[in-house]
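All protein chains of the complex are present and in place, except for one that has been dropped.
Up next is chain A:
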């Protein structure tokens, strides 16, 4: 990553000058080691003075709470009965892991993650290809259209999809009544599979633009000469895709998939609005919310939060170790 930084100014003694409070750099014509290391030290100090506040704030808003959650997960503690706080070690974890609710929420979350990411990858890739190849005249309108779902509040998307499918206020049932299984009596939100379908549709609609923009950046890095050469050699469109384009943007695809997978894994808004976790649509984030915020079971809720965090770590670990995703390359190699 450091090597990717474009040329820095040749003489570093300009730097301290640009920021007050560090003092002017020494005379730059002397190359004495002592002075050079002074300058290095000054630069390092300035680096941390500038980057430090952001770094500390990031740790304060995440590291501290998660440590607190780990600590609180070891207690049986309900906010409504603060006097009965009791240390129970890993007891909360035993309760959660031996409960079917946790496992069913975990499977639902995994199912949503896998299905949405797979569909988004295909759809996002198609959108990226369209934007990549588009005529100049339509490039702007295309980009604008694709960015709209990205900017829209997830809760708004959830309501839009919910109302369209809702048995009372929706029009989907009457529009698609000709399809087998769909009629005016179909209540999409009264059973798991149909409810999950709408939840995933909303999630996919809202987040595909993001993945397609990442893939677009990856596409732009595939050298044109390679595709041209393949074309000259008589490769079909599909062969060009499979042998030239996709292998050359593998890094971008992996990064996009990992980010979206981690994002999908914490799905909350769509489920909360559409079913509130009923009919087997409970997901992990909602389970944690229900324990801590609704039932005020801080101990149990903290334990669910910690487990959720561990799941994310495991996903990251698998991605980095098994699939060799280079997160540092997430910058598109710039």
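List of remarks:
The rule is short, and it goes like this: contacts are C-beta pairs under 8 Å (C-beta built on N, C-alpha and C of every residue); 3 or more make two chains touch, one makes a residue touch a chain; residues count from 1.
Basically, contacts and distances are computed from a predicted model.
For the chain that does not appear here, its UniProt entry gives the protein name "Carbohydrate ABC transporter permease", which is one of "Succinate dehydrogenase/fumarate reductase iron-sulfur subunit", "Cytochrome c oxidase subunit 1", "Inhibitor of KinA" or "Carbohydrate ABC transporter permease".
The hidden chain makes contact, of the residues A:58, A:97 or A:111, with A:58.
Contact with the chain that does not appear here is found for just one residue of A:108, A:275 or A:292, A:292. Of the listed positions A:74, A:196 or A:306, the one in contact with the omitted chain in the full complex is A:306. In the complete complex, the residue from A:88, A:110, A:222 or A:262 that touches the missing chain is A:262.
Contacts to the hidden chain, counted on chain A, fall at residues 1-2, 4-11, 14-15, 17-18, 40, 43-48, 50-51, 53-55, 57-59, 61-62, 64-66, 68-69, 72, 79, 127, 130, 134-135, 137-138, 140-157, 159-161, 163-164, 168-171, 173-175, 184, 202, 205, 207, 209-210, 213-214, 216-217, 255, 259, 262-263, 265-266, 268-269, 272-273, 284-285, 288-289, 291-293, 298, 301-302, 305-306, 308-309, 312, 316, 327-328, 330-332, 334.
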